[in-house]
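Got a structure for you, questions after.
As you look at this complex, bear in mind that one protein chain is not there, while each of the others sits in place.
Entry: chain A
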Amino acid sequence: MSKYTEDDLKIELETKEYEYGFYTELESETFPIGLNEDIVRAISHKKGEPQWMTDWRLEAFRAWEQMTEPEWANVHYTKPDFQAISYYSAPKAVDPNKTLDDVDPELLEMYKKLGISVDEQKMMNNVAMDIVVDSVSVATTFKKTLGEKGIIFMSISEAIKEHPELVRKYLGTVVPQKDNFYAALNSAVFSDGSFCYIPKGVRCPMELSTYFRINQAGTGQFERTLLVADEGSYVSYLEGCTAPSRDENQLHAAVVELIALDDAEIKYSTVQNWYPGNKEGKGGVYNFVTKRGICEKNAKISWTQVETGSAITWKYPSVILKGDNSTGEFYSIAVTNNFQQADTGTKMIHLGKNTKSTIISKGISAGKSQNSYRGLVRISPNADNARNFSQCDSLLMGNNCGAHTFPYIESKNPSAKIEHEATTSKIGEDQVFYCNQRGIPTEKAIALIVNGFSKDVLNKLPMEFAVEAQKLLEISLEGSVG
């Protein structure tokens, strides 16, 4: 038998199909391509929204028209033609009165392929699922259990109708319509997403989870998530993403807003595994996301993300530490392979006194990819005794990839304590040989080394996610040692 060399590994990786690259045939109702005020109105109308919501969207659209796409990120791509996208697509099989049993069997089959069969989820995991396929939420479970605690967990379209006072009060308060180009676009055309409200003093008894998928070819997906944790409450929210493979670039511009009122705590975990494009860098999802949370007094927000997919990632989950003694955390693993480009990081804006933030970022680059960490720690004049600790580690595989860090620190208060640590390392042949000698094949050895490198962040994920995340790391990096 001949030796299994790195070259063999590379070939295997290159020929390996994207695991979740199947496409489900669903009858869809899709809007004509293009974007103008009529389309915005039509989306709003289609969803049966009240006038204030339509106006809010239009305001965002008008702002967006005046804006230009940002170019400061360390990513290079052909800009999407926003007039060549259809802004609304809903699976036809959906009827709000239907139960799970009535759901399109093809849809259910698709969940099975993804390993997220709702029935299974119901039985096995203590996880309530609000599954979003394309733009309309088709299944919501555990609603009853949550309802007993007064927790509201539903699609944002439903929430606009059923809890307009809450949505109206908080929507756009953390990420305003005009915040940035993509946020403005999202505000104008968002299709669906999740809404969650945890009442005062309530500890959400289960991990809340939403699976997002982009299914229909050529349909941009514009998710909107709004999560409000009222005083003294706690919630852990999981978001996992996979998308079928497509040749055209698919645009994804989501907005997530988190609001943690006094003494509340929100943990928000993401595993992102959208189609990264093929080995020549063709196709793949453009992931331009705005995620931001605000902390009132003694509140805490933790972002944990494992980013392995998408051709382009532009994403900076941030925390505004407005209240005194509030805490922000950002734990991130970003993996890029082949021609993927990621520009990701966080902003920690310290406004209140005794505010604390922690940033741990692990970037892993392989193939010809470029992986950038971009972070801002800002201590405002009133933020006495603010503290920040940042750690940015990069792991390189091979000689054709890049790791970059752009850490910005702005301190306007002399009592601030800011620490920043950074390392860059390379997976060594000697490490791989050592593992090989112990009987561990090269692919497994890489996975082991990468998991070790990422451990600090993986440990922050809820158990069921940590396992999936580890698997994702392995899939994303298979055969990429050079």
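Brief remarks on what is shown
Heads up, the rule we're going with is that contacts are C-beta pairs under 8 Å (C-beta built on N, C-alpha and C of every residue); 3 or more make two chains touch, one makes a residue touch a chain; residues count from 1.
Assume contacts and distances are computed from a predicted model.
The complex appears with one chain absent; UniProt names that chain "Fe-S cluster assembly ATPase SufC" among the candidates "Phosphate transport system permease protein", "3-isopropylmalate dehydratase large subunit", "Fe-S cluster assembly ATPase SufC" or "NADH dehydrogenase subunit M". Residue in contact with the omitted chain (choice from A:His163, A:Lys444 or A:Lys471): A:Lys444. With the whole complex as reference, residues 1-4, 428-431, 433-442, 444, 448-449, 451-456 of chain A touch the missing chain.
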